[in-house]
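One structure is given below, represented as structure tokens, and several questions about it will come after.
Left out: one protein chain. Kept in place: all the others.
And then chain A:
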Amino acid sequence: MRIVVAEDLYLLRDGMVRLLEAYGHQVVATATTGPETLDVLLTQRPDVAVVDVRMPPTQSDEGLRAALDARRRVPGLPILILSQHVEQLYARELLADGTGGIGYFLKESVFDADQFVDALERVAGGGTAMDPAVIAKLLSSGTSNRRLERLTEREHDVLGLMAEGLSNQAIGQRLFLSESAISKHTTSIFGKLGITDDGNNNRRVLAVLTYLNNA
């Protein structure tokens, strides 16, 4: 894959480039500031970009804004946002346009490199990838708890993985279950929560997250 890496700290940029190259991907460009990120995203049109939230010149959410800006101009441009902390607010902003090809991860999710590269490929393919930490926070918030108490423990797990953006097949692999078993669980979940499932992973993530957010 052709990848753009936007990260202002040399150490992390360098580490990320080496990791991606070790997995046989090609880093076509790097960026170190918000405006530069936007510029590189629009000129390079990478298969996927890894973008840090906090970047110069303001050291605020420059990277996030560059990513949102780029996706406004090129809908569906696959971007994976990396941050040292995860915020529901950012997740909602990223998912708001509903076009998919978006990911939001804690930086340490990179430590499990296989899963990280999996997620990156999923985003490149137009899917959604949410950090388990974001989802865990969502699922454990007070109001969610009340509305989700009708789900069984297994259904709870499936819902979390669904929200992370995994397909039924991937969820099955994680939970060591068959795809058809997962299918049964999802149907049951949607039935209990009153959400319709049209089989599209992105819309499914969105539906689940919207449900949880509005809970």
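Brief remarks follow.
What we mean here is this: a residue touches a chain if its C-beta (ideal position, glycine included) is under 8 Å from a C-beta of that chain, and two chains touch if they have at least 3 such contacts; residues count from 1.
Quick note on the criterion: contacts and distances are computed from a predicted model.
Per its UniProt entry, the chain excluded from the display bears the name "histidine kinase", taken from "cytochrome-c oxidase", "Spermidine/putrescine import ATP-binding protein PotA", "histidine kinase" or "Peptide/nickel transport system permease protein".
The residue touching the chain not shown here, chosen from A:Lys107, A:Arg122, A:His185 or A:Arg204, is A:Lys107.
Not every partner is drawn; the one left out touches chain A at residues 9, 11-12, 14-16, 18-19, 22-23, 54, 59, 84, 107-108, 110-113, 116.
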